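My questions all concern the structure below.
A protein chain is absent from this complex, but the other protein chains hold their places.
Up next is chain A:
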Amino acid sequence: MTTAIPAEAARPARTPRPTTTPPRRRPRRHRPSAWAYAAPALLVYTGFLVYPALQSVYLSLTSWDGITPDKEFVGLDNYRHLADDPVIGTAVRNNLLWTLVTILLPMLLGLALALALNSRLVRGRSFLRTVFYAPAVLPLVSVATIWGWLYNPTDGAINEALTTLGLEALTHAWLGDDSTALWATMVPAVWVRTGFPLLLYLAALQGIPRELHESAAMDGANAWQRFRHVTLPGLRPTNHIVLALSLIESFKVFDLIYALTYGGPGRSTQVLGTWMYFNVFQYYQSGYGAAIAVVITLVAVFVGIPYVLSQTKD
């Protein structure tokens, strides 16, 4: 409420203090008509996001196949089944690994690039920023198609480049081998995701006053000390935002896995999102799929709450 206070304080200043006008009893009057403005969005949001989400919670307690009208209530059976479904183990591990890598690498790369692009030494900074952010606007399906083609084991550009460099021993069926498939799907994710932290870090770096650096330099701080004690603290809020948004985003992974490996080879690259999709739309186990969705959502919402709270503060 910090910003609301000066605004409120400004009002009485304009209304003359003397008794000609009665002082306002309630400085913040709730307007019932405000609901008319809020209603359209709230109705759509509640009707097509909140309500279906709650319905999924109910479905997760049934053995519904997704087709027949009858939904048998089975209590927590679907959740118990999660524990003995071997694919869930793979999917959870893959989700965690994927999340870790596709958050840390883009953050580190984004920070490094932002530091470089913030330096006055580099020419063409805005052009380079455009280049590094560009993959972020591409449809993930196209990104998957591009990388699927680059990874092609027989005539893909990656193996071709390795051969040209004399590293033929390293050529590989990147997506076809279950020891490399998951890692191979992370590369395009890093390619796509680096732009976002880059932009935010760049904005944050530009927000750190030059005088801070200059006075630190005058106090005899070297480049590393200035980075450590001026730059890094200035980036802390950005770290939190980037981390929160990337965490939410990474955990939802679907498009890249679906389009690049379809969860394969075997089931080695299944993540919770794709496994939920397969259960609902391939194996007609909607109830079980809903249980997977509930778990993904609980984790995502739980992780996201601090960010959401920070955004509701004034």
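The rule is short, and it goes like this: a residue touches a chain if its C-beta (ideal position, glycine included) is under 8 Å from a C-beta of that chain, and two chains touch if they have at least 3 such contacts; residues count from 1.
The definition used in the following text is that contacts and distances are computed from a predicted model.
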Choices "Alpha-ketoacid dehydrogenase subunit beta", "ABC-2 type transport system ATP-binding protein", "Carbohydrate ABC transporter permease" or "DNA polymerase IV" - which one is the UniProt name of the chain not shown: "Carbohydrate ABC transporter permease"
Option from A:P106, A:G148 or A:G263 whose C-beta touches the chain left out: A:G148
On chain A, residues whose C-beta touches the chain left out of the figure: 3, 7, 10-11, 14, 28-35, 37-38, 40-42, 44-45, 47-53, 55-56, 59, 66, 113, 116-117, 119, 121-124, 128, 130-135, 137-142, 144-150, 152, 155-157, 160-161, 164, 191, 196, 199-200, 203, 223, 236-238, 240-242, 245, 248, 251-252, 254-255, 258-259, 273, 276-277, 280-281, 286, 289-290, 292-294, 296-297, 300-301, 303-305, 307-314
